[in-house]
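Working notes, beginning with the structure itself.
Apart from one protein chain that is not included, each protein chain of the complex appears where it belongs.
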């Protein structure tokens, strides 16, 4: 039995609230159960140096956690003067995932900066961030269309992410903190609405796991991604 | 006329929601109009080195703004590796203000760390932070009493803060961003529920201002602080 | 009785020696009793990015203390790789205070950088710094006039600063270290030669103080600022 | 056809030279084709704070590239004062991979620090690092056994790593730089000698890839890992 | 002819004012012509970790320049967050030079920290720093004797330093800035009162120089060091 009483293939209650920030060109407050993340998308008409005069745009992401988003207070990264390795890993993953569904040439020579800030962390902050960031990115692109700066939204697909893991020997979908901190293995899947794989990261936490076990996680993930993409479509409708 | 249509001595709509964070020993979501700040109070049983074996405790504060809490996106301080001068100033002010109403000997040899994170900034983030942080601090102290670690809440007063300024020649209370960015002078007042002064910071933004003008700001502040302390009492009731 | 034997409204012996540095366009060695600060003003024909092509100039300040300017040696900030919060606060205050009396449009698109370096600290380093920095700034501006780069000195007023505090229940002017470290309250006043307020920062060190007490400090400050401005005029004559 | 003329399932020439460093407790010079990495394992009798007095040990890793290990010179991270995000990601991966096959309780309260320094980079530096680091780790553990500090080598398995990718539509094993920089997708597989999965990281570089394609990569990886583990056994024999 | 009109073997006017800082255990204001440096010696009863429980002491040094000690303002190292390479080199040289004449065992398990802060730089700041720092160190050690913490001053010799160089083909002593910035070669000599060599650093600025030329510089240095040691003796008498 899962601590939350969920079925193995059951997501937590997920909500996506677009336009939660009055200043940002795009934004979304995403909740995966208690995990809560504010995602904003900010348009910057300047691109990084390596893209100047190429006509191509860029999407990048930064990630942070409020110091008390966690059970014990974490040090504030700004005060320590350094982002942790985990933070760097996650923000790079978010950026890659969004670029994979963006038509950077169609975006034109501008940059969209995604910020994912975790207000409360109860497992799955990176998958919630990607899922919410897609909505924020879409909203920001829609604002460019609304201002006649683009003819259509330069996305070539939808993207969502979910974690799966082996908890007490059972493959389960969308780990919460209790499960995550005791899982034998966990994997994050970033996939498109059409079922394409963008990124897979699987890690054995205790013993190595088998190809068969990995297959089970994959199957769960496909189901979860399907549900999440459905919720994204509703939120953007 | 004020851009918001408020009277000169009128606060914005202020709300204080205690216990907004399930992990923190004390917390409060504070809104001064659109300005929104999450304040958490985290108890740490270790004190800074200069207080070890003194039997006395400490209250300290950190402050941050989400990158898109503002009209244009700010750089993330954690990514730049450095807190800005303004950030350092504000978090020192919050810490001093709360220590001024704390009985550090009665708190005992433990530290309470306040985090004020601005979700949306529309002027007055430092005064909202102090006002909300007092509620979070009180809740954290109450948790120590509830766990029989303290006999009573080690506070010797209430503390709230408000800004005043001269806008188009008129002294007004609780500046929003439109007013703040055009004010001839502004001042932040940190005061106790009993009307004592904890901190006054007044700055001429354009021309120097007179003692009489300063007196007007002071009078407005006393009224505003009175209302804020009333709201704090309701929130903690 | 004050430890120094001074009257409550009595400044320490103050001296201002302009042109103490042969390289700087303007400079002043300022002493408030034992507190000793070298102030230099350096002209830079480049302005910060936000002022480029605006025709307007800028005045900014940096502050530092020699490691052994204090009773116990402080860590060298350059070696620690970081300026302390207090340092940042003070240099921002010095910069704001000088900009408040500078006609930035008349200065033209150039920057004057003030450096205040404390050789010996016996209380009041920030007020001595502002008072001396005004003289250094004036001298640097005079050099621009002498070189026919400006027609007249682009200052719209004089500025000096002094601290006041409540020491053993008595309001006193210009705290030295012995007083400052034991004061119940202290306040720094930055005012113009014409009596206008540029900046007020008052802080309760122990208990909150009353409006009446604050009024007493203000009265002392006005007297002290008047004397300091007189000394500045003599030094610049 | 692959640029190197290799078959799709063909590794580059791989060599593992143990004990290449006379000071380190364990070391291995690993080459995957032209890619060359020095791996050292250093024993430290102190553990990180979170393990003190637990009786358990730790294995951690750091990764670096010589500035001219690459076609164009990279900035030296020590001179820039910061490790890049990619560096942090890789060194965390190496550490996790080695810990997955280490019996940390049997290791006892000591730490083994792995350093992987890339002399020449021609694709696959992270997989070469893991494969060589395993040999260095084994040698360091053998030195503890030789000194009677441990009864047996505290490893519960072997670990090696290899990359696979889709290059011009074909799934290929062990990408070199020419392939890597043009691959449609690439994936890194970290597996045990017994075929268990320790870590999988797959990324679409251009379009999302299918589950079937991922299966092909997996099959190639299993073959490659088998060969690499064979070479490790020879090197350690 | 030298720009200053000095003879080739003539020092600038040198002055040494001990006890210039009322807080420091030892101090000396040193002037080599216009070059002006405040040297302080601060006693710290804690030693660096590598000396704990060895009964031996340590002498270390830090060096800094006020931003406007130079003809054009330098960036403040504390604000840039980093000491320059030149600064690091100089402070290491000062520390080594003083340790060479200190009986670290006789000093006992305490540390003396030297700070050399340049108020005005006109060439020779490192040699002036060493020469003045010796006086400050001696005064600090005398204070330990005066407080009965040591029986005698734990110095095994005197140390002074001077630069020499080849300027317009002529070997000259004690270069000022005009000479230093145009010298064909320059060398810094750190020697004892008894004529022993502590440190020699010679550098060709333009073409390599000959052994004979180096011999000339050495001869000049010996004369200069003799005069400086004489002045140190007077200052400490």
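A, B, C, D and E label the chains in the order they appear, each numbered from 1.
Here, a residue touches a chain if its C-beta (ideal position, glycine included) is under 8 Å from a C-beta of that chain, and two chains touch if they have at least 3 such contacts.
Here the structure is a predicted model, which means the values were calculated and not measured.
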Contact set of the excluded chain (shown chains only): D, E
Candidates D:52, D:76 or D:233 - the one touching the absent chain: D:76
Residue of E:51, E:88, E:106 or E:142 touching the missing chain in the full complex: E:88
Which residue of E:13, E:152 or E:201 touches the chain not shown here: E:201
Chain not shown, touching residues in chain E: 82, 85-86, 88-89, 91-92, 96, 100, 157, 187, 191-192, 194-204, 207-211, 213-214, 218
Hidden partner interface residues of chain D, rising order: 21-24, 27, 34, 38, 40, 42, 44, 62, 64, 66-71, 73, 76-79, 81-83, 87, 113, 115, 117, 119-120
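In this text, only the chains that are shown with their structure count from here on.
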Interface copy of C-E among B-C, A-B or A-D, judged by whether over half of the contact pairs recur: A-B
Chain centre separation in whole Å, for chain C relative to chain A (CA means): 50
Cα-centroid distance, chain A relative to chain E, in whole angstrom: 59
Distance between chain centroids, defined by C-alpha means - chain B, chain C (Å): 28
Residues of chain A touching at least two other chains: 81
Contact pairs between chains, per stated definition: A-B, A-D, B-C, C-E
